[in-house]
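The complex appears here without one of its protein chains, the remainder shown in place.
Up next is chain A:
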């Protein structure tokens, strides 16, 4: 699938499902910037969720690994997420509500402007598998 085709909501849900089925992640989610003001970024497409709390989360630019991806446009990963507390800069709400120990997040870049319009995040609840740059690369193949 090439980026130009990624516009209808179904496509993103398909991608999320595909990653969840093909890879071993415990949780996969895509957060997209809303086209309407105030353009908040929310987790619109998920797979492997254990509760519905993700719906309430509004992603904050620069906070947590997903927020860093939004701000910098670069992939981020962390293998030790569960030691961050609520007030920490690296506190990632989605990781907390889904009890993820490790997660990787890569940017979803708009083909028109080359700017970040969303985040694809995938993570593990156990620490058996370590996330590396390779994981981020694998993940980016799906976009």
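The working rule: a residue touches a chain if its C-beta (ideal position, glycine included) is under 8 Å from a C-beta of that chain, and two chains touch if they have at least 3 such contacts; residues count from 1.
Heads up, the rule we're going with is that contacts and distances are computed from a predicted model.
Only one chain is not pictured, and the protein name UniProt records for it, out of "Acetolactate synthase", "FtsX-like permease family protein", "Sensor histidine kinase" or "3-methyl-2-oxobutanoate dehydrogenase (2-methylpropanoyl-transferring)", is "Sensor histidine kinase". Remark: the omitted chain is touched by one listed residue; of A:93, A:107 or A:123 this is A:93.
Not every partner is drawn; the one left out touches chain A at residues 33, 35, 37-39, 51, 53-58, 60-62, 71, 85-87, 93-94, 96-97, 110, 112-113, 115, 117.
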